[in-house]
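Just one protein chain is left out here, and the rest sit where they should.
First chain written, first letter: the chains are A and B, and each begins at residue 1.
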Amino acid sequence: MNTESLGSIFLNAALVNNFVLAYFLGICPFLGVSGKMETATKMGGAVMFVMLISSMSAYGIHAFLVRIDAPFLQLISYIVVIASTVQLVEMFIKKISPALFKSLGIFLPLITTNCAILGVALFQTNKGYGFLESIVYSLGAGAGFMLALVLIAGIREQMNFAEVPNISKGTALTLFIAGILSLCFMGFAGLGA
Amino acid sequence: MSQTSNIEMHNPASSKKMLMAMVGIGIISAFLIVMTFELTLPRVQRLKAEALEKAIFEVLPGTVRTQAFGVSTNGELVKIEEGDKTETTLYAGYDKDEMLVGYAIEAAGQGYADIIRILYGYDPDEQKLIGFQVLESKETPGLGDKIEKDEGFLNNFKALDVSVSEDGKLRNKVITVKQGEKQNPWEIDGITGATISSRAIGNIVGTSTTEVVPILYQEHKKDKTSQGQKQMESDEQR
């Protein structure tokens, strides 16, 4: 059904239809968290990894549900898988690198309610992507997510030194920045077409 | 020994409780979901079928009856009856005299914002596309959504040439050109303010017609020759 190449799927997910700046997904925990570059990169990396695994699992689950003709269990199974993946990733990181685990702190559990991860699973199912396409899609989405987060965090760090009206400090300002960034990303339209 | 068994006395109770709670909720959830699914299924299917019928009547003017078809793995047309699980990708439309009006073909592809799904009508006699409708699109309102509304763009599909050459392939691939530069009957005049969306439509139609039209044309030729033979036979018998 699809006419896209893998490269265009990646570019589309990362830039043209960036998950944060075009779909508003994944900003829920971010808006509350401080705008530091370091935390943004770490969060982005963790999300990218969880996205990849969840995407592969989602593909498998969907194929299975189609086989047993139970499409209505899709949402519940996706959520369960994502939550379990995050649990497993947490335990895994704790074991192989306690230092990394400590520095990630509360971010790992926060990822479970990250709208972006469920978004990737749902969108790729709706678009009917095959296995390879799903992997590329989730990698693109994760890369784009990290890019957007890092950009916003970097700008926010600089904004700390700027003179802004008091009522706009905090969330309102971040939203304005995100809006302008979203407009900038629209310049990527047609990339990879 | 007795100490550990004392501790074990507390834990199994709460583990059991946890398990029972989750299983209990699981059962309630499953019940609610399945019930809603079964209750809404007939209506949802009916609504979808109605919407599809309406779209088919739009792209194949004059149709009163439709028949679902699929394409088998070895490239042959396969009639699909009720309850058949093969994937339906096209529909034949027949007018009130049971004559074939044409085939309505579904296609989809990436647009600017998201996947665009379309339905277009193919007339194998005239070897042209005779109708076009966007089924689903999330293109930018006011810009990309012109592919659904712009009269000039839609007129492209009233007589788009998709003739098949001798070797069984499409003679010319359908593509979108810049607005106003349409020279040939197999080209689609694009929309200036919606280049990406109109180009996407060109790609979708191009890919789909390249794949499906030759199959339908061969099928139609076979039908016509067998009809012609039957006519000759009934003439001879007179």
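Observations
Here, a contact is a pair of C-beta atoms (placed from the backbone, for glycine too) under 8 Å apart; a residue touches a chain by one contact, two chains touch by 3 or more.
Basically, contacts and distances are computed from a predicted model.
The chain that is not shown carries the UniProt protein name "Ion-translocating oxidoreductase complex subunit E", picked from "Lactate utilization protein", "Putative ABC transport system permease protein", "Spore germination protein" or "Ion-translocating oxidoreductase complex subunit E".
The chain that is not drawn here is touched, among residues A:M37, A:M56, A:V89 or A:C115, by A:C115. Against the chain not shown here, chain A presents residues 21-28, 31-32, 72, 74-76, 79, 83, 113-115, 118-119, 122-123, 126, 166-168, 171-173, 175-176, 178-180, 182-183, 186.
Contacts to the hidden chain, counted on chain B, fall at residues 14, 17-18, 21-22, 24-26, 28-29, 32-33, 36-37, 40, 43-44, 47-48, 51, 136, 138, 140-143.
Heads up, the rule we're going with is that only the chains that are shown with their structure count from here on.
Against chain A, the residues of chain B that register as touching in their complex are 29, 33-34, 36-37, 107-110, 112-115, 195-196, 199-200, 203-204, 207. By the touch rule above, chain A contacts chain B in their complex via residues 1-4, 8, 12, 16-17, 72-73, 76, 126-127, 189-190, 193.
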